[in-house]
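The complex appears here minus one protein chain, its other protein chains still in place.
Chains here go by letter, A and B, matching the order in which they are written, and residues are numbered from 1 within each.
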Amino acid sequence: MPVILIISILAFLLLSLLPGDPAMIIAGEQASPAAIEQVRRQLGLDRSFLEQLGIWLFNLARGNFGSSLILNQSVLSAVGERLPVTLSLAALSIGFTIPVGVFLGSLAAYYRRTWIDSAVMTVALLGVSIPAFWIAILGVILFSVQLGWVPSSGFAPISQGLGGWFASMALPALTLSLFQIGFLARMTRSAMLDVLSQDYIRTARAKGLSEWRTVGKHALRNALILIITATGILLSAAIGGSVIIEQVFALPGIGRMVVQAIMARDYPLVQGTMLILGFTFVMINLIVDILYTLADPRVRHD
Amino acid sequence: MTDVGIGTRATAAAIAAPRGYGTLRRLLRHRSFLIGFTIIALLAILAVLAPLITPIDPSAMRVRLRFRPPQAAFWFGTDQFGRDVFTRVLYGARISLFVGFAVCVVSGLCSAVLGVIAAQLRRLDSAIMRLMDALMSFPAILLALGIAAALGPRVSSVIIALTVAYIPAGVRIVRAAALTVREMDFVQAAQVSGASSLRIVLRHILPNCLSPLLVHLTFIFAYAMLAEAALSFLGVGIQPPIASWGNIIAEGRDYATQAWWVMLFPGIAISLAALSLNLLGDALGDMLDPRLKGGE
Partner (left out) sequence: MAAPLLSIRNLTVQFRVDTGWVTAIDDVSLDVGAGDCVGVVGESGSGKSVTALSVLQLHDRVSTRMPSGSILYQDDDLLRAKGSTMRRIRGSEIAMIFQDPMSSLNPVLTIADQISETLRQHQGLTGAAARRRVVELLGLVRIPDAARRADDYPHRLSGGMRQRVMIAMAIACKPRLLIADEPTTALDVTIQAQILELLRDLRRELGMSVMLISHDLGVIAEFAQRVVVMYAGRVVEAAPVTQLFRRPVHPYTMGLIAAVPALDSEAPRLTTIAGRIPGPQEIIPGCRFSPRCALVQPSCLDEPPSMQTVGDGQSARCPPRIQVLGVRHG
C-alpha cells in the first residue's frame, strides 16, 4: 500500500520541519552540549538523512513506533494505554451522531421548504458553526458547576461501572457530537432530497406503501449508501475533535497526550502517535469502502 | 391582448439573459446569501477599523479594572488583567479573519494548480493523489496541530499548517471538476481545432473548476477560523498577548464561573463568523451548482 508508505515518510518528515537543530530544541535551550549530544545519538540524528529514514521505516516494519522521551514508554504502549478513553469518546459520540443526524436530515428533506426544514437546518448550521470547545466549556458551567448533574472532568473506566463511565463521558461525547450531527444532518438532507425525487420512490408510493415504509425503507436504504461515504469524515472529525474535547474535560486520552507531548517537545511521541492515527484512518477508509460495496448491490456484483 | 407572441417572446428573452447577470441577481435575492454576506462584511469592516472604533490598546492591563462585567464603559466587560474584552474581540477578529482568508487563498491556489496538473498530466496524477490521500489520512485538526507545533507558535505556522491540512480536499474537487469539463464537447472541440493545451486549461478548464472551488473555499474559510481558534485554545496557535478569539477563550476559561463574559463574547464572535460563511457557502452552492452545468 503506497499510502501507508507515504504516511510513514510524512510522519518522519515532521521532525525535519523543526527550524534549527532538532536535538537542541528537544533537549531544551539551556541543555548542556553533552545532553544535546546524547539526545542526538538517542534519536539517531547523528546519522545521514537517508540512514535515518531507513532506520525509521525498518523499525516501523517491526512494529516499533519509537519511544517517548518523557513517558519512559514506547509510543505504542502509551497510545494503547490511552486508547480506551479516546475510543469511548469517539464511539459514544458517533453512536449518538448517526441516529440523530440521519433522523434530522431525513426529516428536513421530507418536509423540505417548510418550517420543519428551516428549523432543523438552522440547528444543523449552528452545529457546524459553533466551536465545540466553547460549547463544551459552557456545558461544564451549566451541567457540572450549576446543576451538578455530571462530573466536570476526569474519566471513569467502563470496568468500574457503566453508570460512572457514562456520566463521565456523556457531556464530552455530546459536545463532540454537535458538529458531527450538524454535518451529518446537512449531508443526509441533500442525499435524501436526491433519493426522494427518484422514480422508485414514486413506485413505492404507487404500490400503496405507507409513507413510513417509503421513506424509512426505500429512501433511507439508498440514502445510506451515500451516507456511508461520510462516515470516514465523521470518524476523522470525532478523533480530531476529541483532541480538543479531551483537553476541556481533562480526559486522559490520546488527544490530550499529543498536546502534552507537543508542549513538552516530546517529538518522537508526537510523530509516533500521528503515524498510528494515520494508519488507523487508512484502515477506517478501507472498511468504509468495503461497507460501501456491501451496501450497494450495483457495485457488489460487478 | 391580441399579440400571440408576447408570452413566448418574454420567455425566450428570460432564457437568453446573460448568465453572469442572472447569477448575480439571483444571489442578491437569496436570503442566506444576504444574511451571510452582511454579517461577514460587517465583521471584516469592524476588524479593519478596529483601531478607529476602540481607542483602547488591546493588551493594556489595568489591574484595578479587572473582571468588570459588561457595562457602558466596557461593552463586553474586562478580563483578569483589566483588559477590555470588546477591544480584544475586535483585534481578535483581525487575526481570525486574516488567518481564515489567507488559508482560503493559499490553499485555493495550491488546490487549483495541483488539481489541474493531476487532471491533465497522467504521469503525475497518481503521485499527487496518493500524497493527498496520505495527507487526508490524518484528521485535519491533528495534522495542523502537528505542523503548527513543529513550526513553532506563530501566525505564519498556523496558516501553513491549516493550508496543508485543507489542500487535499480542494485538490480532489478541482481534479474531479477538471476531469468532467475535459470530457465536455466544447473542450473536445477546442482540442480538435488545435488549441494549445495551456490555452485550453486557462480558457476552458480552469474557469469551469472555479465555481465548485469557490463554494468549497467558503466553507474552508469557516473551518480554518474554527481550527485556528481551536489551535490557539490548545496553546499551539496564536500566542498571548496577541489577542485571538481562541486564546481569549482559553484565558477566560479559568475564570468562566466568575467572569463568564470573557469567554462568552469571543465564542459568539467565532460562531457568528463561521455561521455567516457557512450560509454564504450554502447560497453559493445553491446558485453555482457544483455539479457542473454544460458549457455554453
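What we mean here is this: a contact is a pair of C-beta atoms (placed from the backbone, for glycine too) under 8 Å apart; a residue touches a chain by one contact, two chains touch by 3 or more.
Small disclaimer: the values here were computed from a predicted structure and weren't measured.
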(request) Kindly state which of the options A:I4, A:A170 or A:L209 is in contact with the chain not pictured. (result) A:L209
(request) Using the definition of touch stated at the top, determine which of A:R40, A:H218 or A:R256 touches the missing chain. (result) A:H218
(message) I'm checking contacts with the chain that's been left out. Which of A:E37, A:E81, A:D194 or A:D296 qualifies?
(response) A:D296
(message) If the hidden chain were put back, which residues of subunit A would touch it?
(response) 111-114, 198-200, 202-211, 213, 218, 221-222, 225, 295-298, 301
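In this section, only the chains that are shown with their structure count from here on.
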(request) Would you mind pulling out the distance in Å between where the CA atoms of subunit A average out and where those of subunit B do? (result) 22
(message) For a test of understanding, state which residues of subunit B touch subunit A in their complex under the given definition.
(response) 130-131, 133-143, 145-147, 149-152, 222, 226, 229-230, 233-236, 246, 249, 253, 256-257, 260, 263-264, 267, 270-271, 274-275, 278-279, 282
(message) Considering only the defined contacts, which subunit A positions touch subunit B in the complex?
(response) 2-3, 6-7, 10, 14-15, 17-19, 125-126, 128-135, 137-138, 140-141, 145, 236-237, 239-241, 243-244, 247, 255, 258-259, 262-263, 267, 270, 274, 277-279, 281-282, 285
